[in-house]
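Only a single protein chain was left out; the remaining protein chains are all shown in position.
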Amino acid sequence: MPVARLLAADTANLPQHIAFGLLAVMMSFSALRVVTARNVVHCALYLVMVLAGVAGIYILLAAEFLAAVQVLVYIGAIVVLFLFGIMLTRAPIGRSRGLDNDQRGLAAMVALAVAGLLTALLLDGFGDDRIDLAGPQRSGDVGLEIFQSYVIPFEVVSVLLLAALVGAVVLARRD
Amino acid sequence: MYLNEFLLLSAVLFSCGVYGVLARRNGVLVLMSIELILNAVNINLVAFGAFHGQVDGQVFALFTVAIAAAEVGVGLAIVLLIYRNTRSIDLDQVAQMKG
Partner (left out) sequence: MLNIGLLATEAGGAAAEGFEAGWLTRHVWLIPLLPVVSFVVTLFFGKRFKGGGAWFGVSMMGLALLLSTALGVEWMGRGHVGIEEGQPPAVAATYRGTASGDQEHQVQQVIEEAERTGEPKASIPGHGEEGEEHALPAGRFSLPAAESGGEGPAGEPHAVEVRPYHEAEAGWFHIGPIEVGFGFHIDGFAVIMLFTVSFISFLVHLFSTEYLRDDRRRTHYFASLGLFTAGMLLMVSSSTSLQLLLGWEIMGLCSFLLIGHWWEESKNSDAALKAFFTTRTGDVGLLVGLSILFFGAGQTFNIAKINQQAITGEIPRSWLVAAAVALFIACIGKSAQFPLHTWLPDAMAGPTPASALIHAATMVVAGVYMVGRFYPVFFSAFRIANNALGFNIIALIGGITIIIAGLLAFVQQDIKKVLAYSTVSQLGYMVMGLGVGAWTGAIFHLFTHAFFKALLFMGAGSISHACWHSFDMRDFGGLRKHMPKTFVTFMIGTVALMGLPPLAGFWSKDEILLGAWTNGYRGTFFLVGCVGAALTCAYMTRVVYKTFWGEYKGPQTPDAIEHASHAAHGHHDAHDDAVENQAPALVGASAYQEGAKASADPGVKAAAHGTVQSERGPHDDEASHTADDHGDSAHAGAPLGGYPHESPWPITVPLIVLAVMSVVAGIINAPFFGLQFTHFSAIEPIVAAGVPEPSFSGVVAVISTLGALAGLGLAVAWWRGMRFGLDGLTRRNGLAGAGYRLLEQKYYLDALYERVIVRGIKGPMASAAYWFNQNVLDGVAHGVSATARRAATFTYDVVDQEVVDGTVNSVGAGATGLGRGFKHMASGKVQQYVAYLIGGAAAGALVIFAITFNRS
């Protein structure tokens, strides 16, 4: 079995592999539930699970700062926004049928095709390439990178956020 | 750690997101599915950054997070507007582009 063989070849990182496996199972299940659950609020909560799992993945990849941002921004802000959205639109809080439209079959087909294609491509393209996490990637490095190489995109993003803010206010204002 | 572990996980998240975007009728749920897709992309970015030993991947992921926040803000505002105009967030009823 190739998975076992690959794991055996990388015994030094066994704890990480185990952690990754747990996270991956949790995230895959939650992601599936996000798009299939019949209760809108449950969907949001499953989304929290996925986002938290992503933060865990970031930690596995030695990106602590990003993990922190993930928790703060995604779980702290965006999910709350979603919950507000659910409530403001008076979506049925409890179980409800009809959350899906009638092209589920087509959607499942397309999604499966995408998944199969991606899997085949990735296995073909990256085989058993390893990530060598020798040196830690400090948050300071990220900061330096942002404010040295990417300072203009950074400023542009700030303008974008402002524009989004104004846009959201204009759209949602009741008048 | 193998690169493919992260990439395959991200592929799974991405496909789930695609399914959600296509199959969900509720506007808010569609937005959530888009978040799944964006997170899948972020995992890819960070994994490739780590693979190449660069922090650029993380920087890009940060930008994606910021843009995702903006996107959710505007997206929810649009959903609210649709709801206010049609008393429903059923995207099947928003079919003014029918040819």
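Note that the chains take the letters A and B in the order they are written out, and that residue 1 is the start of every chain.
Criterion: contacts are C-beta pairs under 8 Å (C-beta built on N, C-alpha and C of every residue); 3 or more make two chains touch, one makes a residue touch a chain.
These numbers come from a predicted model, not from an experiment.
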Original post:
Which listed residue, A:L7, A:V48 or A:V110, touches the chain dropped from view?
Top reply: A:V110
Original post:
What residues on chain A make contact with the chain left out of this view?
Top reply: 101, 103, 106-107, 109-110, 113-114, 117, 120-121, 124, 149, 152-153
Original post:
Taking the full complex into account, what residues of chain B touch the chain not shown?
Top reply: 18, 21-23, 30, 56, 91-92, 94-99
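Quick note on the criterion: only the chains that are shown with their structure count from here on.
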**OP:** Express in whole angstrom the distance between the two chain centres, defined as the mean CA positions of chain A and chain B.
**Re:** 8
Subject >> Sites on chain A touched by chain B in the complex >> reply: 6, 10, 13, 16-17, 20, 24, 27-28, 31-32, 34-35, 40, 43-44, 47, 50-51, 54, 57-58, 60-63, 65-66, 69-70, 73-74, 77-78, 81-82, 84-86, 88-91, 98-104, 106-108, 110-112, 114-115, 118-119, 122-123, 126-133, 135, 137, 141-142, 145-146, 149-150, 153-154, 157, 160-161, 163-165, 167-169, 171-172, 174
Subject >> Complex interface listing, chain B residues touching chain A >> reply: 1-9, 11-20, 22-29, 31-33, 35-36, 39, 42-43, 46-47, 49-51, 53, 55-56, 58-59, 61-63, 65-74, 76-81, 83-84, 89, 91-92
